[in-house]
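Missing here is one protein chain; the remaining ones are kept as they sit in the complex.
So that you can tell them apart, the chains are marked A, B and C in the order they are listed, and the count of residues begins at 1 in each.
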Amino acid sequence: MKEQRVTVTGLVATTPRHLVTQTGLPITSFRLASSLERWNDAEGRWETGETNWFTITSYKTLAVNTAMSISKGDRILLAGIMRIRDWDNGTTTGTSVEIEADTIGHDLTLGTSVFTRTSSPSSSD
Amino acid sequence: MKEQRVTVTGLVATTPRHLVTQTGLPITSFRLASSLERWNDAEGRWETGETNWFTITSYKTLAVNTAMSISKGDRILLAGIMRIRDWDNGTTTGTSVEIEADTIGHDLTLGTSVFTRTSSPSSSD
Amino acid sequence: MKEQRVTVTGLVATTPRHLVTQTGLPITSFRLASSLERWNDAEGRWETGETNWFTITSYKTLAVNTAMSISKGDRILLAGIMRIRDWDNGTTTGTSVEIEADTIGHDLTLGTSVFTRTSSPSSSD
Partner (left out) sequence: MKEQRVTVTGLVATTPRHLVTQTGLPITSFRLASSLERWNDAEGRWETGETNWFTITSYKTLAVNTAMSISKGDRILLAGIMRIRDWDNGTTTGTSVEIEADTIGHDLTLGTSVFTRTSSPSSSD
């Protein structure tokens, strides 16, 4: 499998952090809480399940537009490549599940959105 | 496999048609053109590939918000359940590929969006 | 979206056809019937839904191993890139939904399998 693709919906749980690297690459990242339901076969109904937490990162035009459009508390959907990373900051260690998004949008299940086009498909990346 | 889920990005190719059934169910549907790239292994680069055409349908709150937010020409992403249907209108026959979307959003790869929340997660459906 | 990926389970509905092109490329293809269930929200249960039909194609090592392993009537799972194609054979026209598989396996939900390795990960592609 070349890439591990996933599609996720959820709540933007932190204020998106936007920065531009010294080489001029725009990056936007935030934490996403994705609350799932779980099919209870015995009782024949969906019930509240766990929450999956992801670190979402976007680059280039998507990073710029995400920083201008997405705020903490928004409900979104996105698709991208998932990587499971072990980290060690010297004091503690942990595992984070990261998604490099190649498309992000506000989830119209929960509201309306007004869209302004900023680039053509060919120039976008 | 209980359901055939897919995630798609593309161009809204027809003006979304919104209606409410006699039983009060809101439905919004439109055609989506999803242009794909194709990895050329011999030349080691992505090249323009085919366009997949889908009929997208949404129901309830998502149908209402989609009708208020999405216009012909917009770039969107969505996820939902795919069904391949043979149809026969008496004169000609054909096959359509339908997706019942459970989440839709404007694709921030190509622009910015301003979101207005209209419902809470629990009341949405 | 660079590629439209899907994952499908289903029944091999035709005897797989295996050929090698003049340039030496092995190709195996067959039809797959994927019967789905559908969540009935009103009655709170899964019910029998439609059957999605796909044309599955594989290339190179996967084509060779598929031809040696898969028979009509087998239950399988696979993942790959989906393309919706309109065809015209001069007499009639139609639409087919094709998946170029990059991985295929017997579905262990319905039986057991004995595996024999034929190639290393690095040489297979």
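By our rule, contacts are C-beta pairs under 8 Å (C-beta built on N, C-alpha and C of every residue); 3 or more make two chains touch, one makes a residue touch a chain.
Here the structure is a predicted model, which is why all the values come from computation and not from measurement.
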| item | value |
| --- | --- |
| Residues of chain B (touch criterion as defined above) contacting the omitted chain | 1-2, 5, 44-45, 79, 102-103 |
| Interface residues of chain C (partner: the chain not displayed) | 7, 9, 35, 61-62, 65-66, 68-70, 74-79, 102-121, 124 |
| Touching residues on chain A - with respect to the absent chain | 1-4, 6, 8-10, 34, 36-39, 46, 49-50, 52-54, 81-85, 94-97 |
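One rule holds in what follows: only the chains that are shown with their structure count from here on.
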| item | value |
| --- | --- |
| Same or different residue numbers at the chain A/chain C copy interface, by half rule | same |
| Where chain B and chain C are represented by their mean Cα positions, the distance between them in whole Å | 24 |
| Junction residues of chain A - those touching two or more other chains | 79, 102-103 |
